[in-house]
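Every protein chain of the complex appears in place save one, which is left out.
So, chain A:
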Amino acid sequence: MNGVHDMGGMDGFGKVEAEPNEPVFHAAWESRVLAMVRAMGAAGAFNIDTSRFYRETIPPHVYLSSSYYKKWFLGLEEMLIEKGYLTREEVAAGHAMQPGKALKHGKFDVTQVERIMVRGKFGRPAPAAARFNIGDRVRAKNIHPTTHTRLPRYVRGHVGVVELNHGCHVFPDSAAMELGENPQWLYTVVFEASDLWGADGDSTSKVSIDAFEPYLDPA
């Protein structure tokens, strides 16, 4: 979706302000949100792409004025309601009012913490041969789905070069909508900054994205 989350190339947000000696969390509730998201994801309530899509659908003015963990919280709560794991009445009451829905991987307990400390695997067997080779020129498609995609707006329509092939991966555009993993080849595609930004770009810089094969046409 063409949401406000797709920030690459936007102006007006000001300086990058690094906080010296920043703590891991700025408040205890942030850590609880992080842990709930990780736990419910690991229990099978949702996949990572669906959770990203719920954060993207937070209204733009709320997205822009909320901290990172506030966005995580808002996305998590709405997603769990819509997927039937809890109800709006329960959220309003602050307590469970009916039994839980079965989780794909069962209750998240302490015995499962270790396994989520290593990232999940996203590589999948290839359903077909790769369409592109290293060095091929490709054009990012001019697509504007209203659903989840990982093709940022700032590269759409532009020509780049395939630099790396990462194998076949779960396709976020399908997985986010719970339409299956639909594995696709994944490439690092590098663009000249001058192609992306014209004379306003930095002529010494290049920008790469990791692009799934359905995002690309030969150029």
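Following the convention adopted for this analysis, a contact is a pair of C-beta atoms (placed from the backbone, for glycine too) under 8 Å apart; a residue touches a chain by one contact, two chains touch by 3 or more; residues count from 1.
Operating definition for what follows: contacts and distances are computed from a predicted model.
Student: For the chain omitted from this view, which of "NAD(P)/FAD-dependent oxidoreductase", "nitrile hydratase", "Phosphoribosylformylglycinamidine synthase subunit PurQ" or "Phosphate transport system permease protein PstA" is its UniProt protein name?
Tutor: Matching "NAD(P)/FAD-dependent oxidoreductase", "nitrile hydratase", "Phosphoribosylformylglycinamidine synthase subunit PurQ" or "Phosphate transport system permease protein PstA" to the record, the invisible chain is "nitrile hydratase".
Student: Which residue numbers on chain A touch the omitted chain?
Tutor: Residues of chain A in contact with the hidden chain: 5-11, 13-19, 22, 24-27, 29, 31-36, 38-40, 43, 45, 48, 52, 55, 64-65, 67-68, 70, 73, 76-77, 80, 85-86, 90-91, 94-96, 99-100, 103, 107-110, 112-113, 116-123, 150-152, 154, 164, 166, 169-170, 172, 186, 188, 190, 193, 196-197, 200-202, 204-212.
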